[in-house]
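I have placed the structure first, in the form of structure tokens, so that the comments after it can refer back to it.
Of the protein chains in this complex, all but one are displayed in their positions.
A and B label the chains in the order they appear, each numbered from 1.
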Amino acid sequence: MPIVAAVLALLPWVAPSQALSVNILLYGLFATGFNLLFGYTGLLSFGHAAFFGAGAYGAGIALAHYGVGWFGAIFIGVGVAGMLALLIGAVSIRSRGIYFSMVTLALAQLVYYAAFQATDWTGGENGLRGLTVSVLSLGPISLNFLDPTTKYYVLFAFVMFALWLLSRMLNAPFGAAMEAVRENESRARACGFDVRLIKLIAFVVSGLVCGLAGSLNALHLSIVPIDTLYYQTSGLAVMMALLGGAGTFLGPFIGAAIFLLIEDIFSLWTPHWQLFVGIIFMLAVLFMPRGVWGTLAGWYRERRA
Amino acid sequence: MELDLILAQLFTGVALGAVFVLMSVGLSVIFGMLGIVNFAHGAFYMIGAYVGIFVLTLTGSFWIALALTPILVGVFGLFVERILVRPLYGRGPDYPLLLTFGLAYALVELVRVVFGSDGVPFDTPELLAGGFDLGDLGYYPAYRLFVIAFTVLILLVLWVVIERTRFGLIVRAGARDPRILSVLGIDVARVWLLAFGIGTGLAALAGLLAAPMRSVNPEMGVAVLVEAFVVTVIGGMGSLLGGAIAGMAVGIVVSLTSLWMPQMATMSMFALMTLVLIIRPQGLFGRDDLAR
Partner (left out) sequence: MILSVDCLVKEYGGFVALADVTAEFPRGQMTAIIGPNGAGKSTFFSLLSGAIAPSAGRIIFEGANITGLPQFRFARQGIARSYQITNLFPRLTAHENVRLACQALSASARGDLWHDRSYHYGLAETADACLEQVGLLPRRLIEVSRLAHGEQRALEIAVALAGSPRLLLLDEPTAGMSPEETKQMMDLIARLATERTVLLVEHKMKLVMGLADRILVLHHGRLLASGTPDEIRADTQVRRVYLGEGRSGRG
């Protein structure tokens, strides 16, 4: 946790562009939410776009259609994502093992199609517009959200708060229970853990975190594109978490940085940068399954031991 | 709503279902033997359509394309299994799944590089361009009847292979318990290779058959991958019969829903899946222990 805080606090000063550092921050949080389920609980979801998108649309609709303040909008976004995670989680954890990835993907696509149809609320394929926030006021404080540095550190504060809560959960007995489910589900059940409940709680918390990432992203972009809910977005979280190191706290942020850097660099000379992302991801699955940070941490631990 | 319209729509549903069935059977063959979910299945479907177009423009014959495409893509599938998937056996089901996801990601982009990002038209073959006047039932495109008939033919061939040949015996035994194969002294690696090849070949065939009915573009695999998953979850993973029945059911439900509530058509299948998951989590024909 302190490492993550330090790295992210310094990020705007080392990243090549302001936009990149905000993206690393927000997509890193998104991948962290996914990682909670995949890396810590052992459930590979391919539907986390639904929660990222629910957060974005929840906050966006509150801002654009109902004139809710920015702070309240974030809460609404997170709440909507949490409710959706409760619903999707309750259905998908009924499916066991290999089905889980398929079911989460299918249910997320359902959310995508639903948002696509509900044009009055979501703007359909044009995306949701009209939610520009330029000044953040909360009580006596008023901040200029258009200033990139201010923007970064406001978002940073939210991300840090979420990460702090998460680190409490992971270090608490519940975090140990999640690991038990990941390591050996049948033994966890035999020991007396209510595995289904643990999975559902992990799923909902994961959805809440992704929802926060989505809400903040909506504020950041001032628009919610329909692609936010698409399969590709779910894949983004999967790739980032795995590249950086699933099951590690810093990994998803490292992964987000790697992914976004690849995108930045390769897209300079080819519009087909995704080809390289796909190949690099396959290489990582084959040769570096613990991801960059997971591998480094493994080396460090072995050298000490 | 008139009865003949409903019946025509029902046939459309069956044709759509035929594509789902081929996809789902391909997924099930791979899962049944290798125990992995192929996330690149939609990409192989899309490649099937493009390879079909390629062969078609080269030879000018739909029938040669129909024969060659599954073989070409199936052979490509063999290489994928041998080079990319095989090193991952023994690392649990998640890593092959992640790898095939990455493969699909790269393949979609590769097709964009070669064929461009825009959709490509795929004309219905001349011989099947017409339609049948079904009297009171209305007018029905011949191509769809052909798709249904051809799928039935493929399923029959598959059924004969599985029920009547030595390879089929191995597949059935392996699907029940992979350990049996090594006890019997069968080269498991070769069976896996072949199963992956057949599965990807079936996906390519589905893509080619669907091409004249649905649009051909690099993203066409995503929607069908999800549809195939829905069908497989409903039918039960690893069950060919389940896949066939669920495929038809989903095709019909989607078609009939689009008659009454067009905007709900794509969503109806998810409702069906959710219902099945709540009532019978292992799928209609799935065995309880396979999903563990």
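In this text, a residue touches a chain if its C-beta (ideal position, glycine included) is under 8 Å from a C-beta of that chain, and two chains touch if they have at least 3 such contacts.
Just so we're clear, the structure is a prediction, and the values are computed from it rather than from any experiment.
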Whole complex considered, the hidden chain contacts A
Decide which residue listed in A:S17, A:T132 or A:N184 touches the omitted chain of the complex. A:N184
If I consider the whole complex, including the chain that's not displayed, which of A:E125, A:D147 or A:D194 touches that chain? A:D194
Given A:A157, A:A172, A:I265 or A:L283, the correct residue touching the omitted chain is A:A172
Name, in rising order, the residues on chain A that touch the hidden chain in the full complex. 168-169, 171-177, 179-180, 183-184, 186-195, 201
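Convention: only the chains that are shown with their structure count from here on.
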For chain A versus chain B, what separation do you get between their C-alpha means, in angstrom? 31
Looking at the complex, which residues from chain B come into contact with chain A? 31, 35-37, 39, 84, 87-88, 91, 93-95, 97-99, 101-110, 112-113, 222-223, 226, 229-230, 232-233, 237, 263, 266-267, 270, 273-274, 277-278, 281-282, 291-292
Parts of chain A lying in touch with chain B, wherever the complex brings them together: 44, 46, 91-92, 94-99, 101-103, 105-107, 109-110, 113-114, 117, 231, 235, 238-239, 242, 272, 274-275, 277-279, 281-282, 285-286, 289
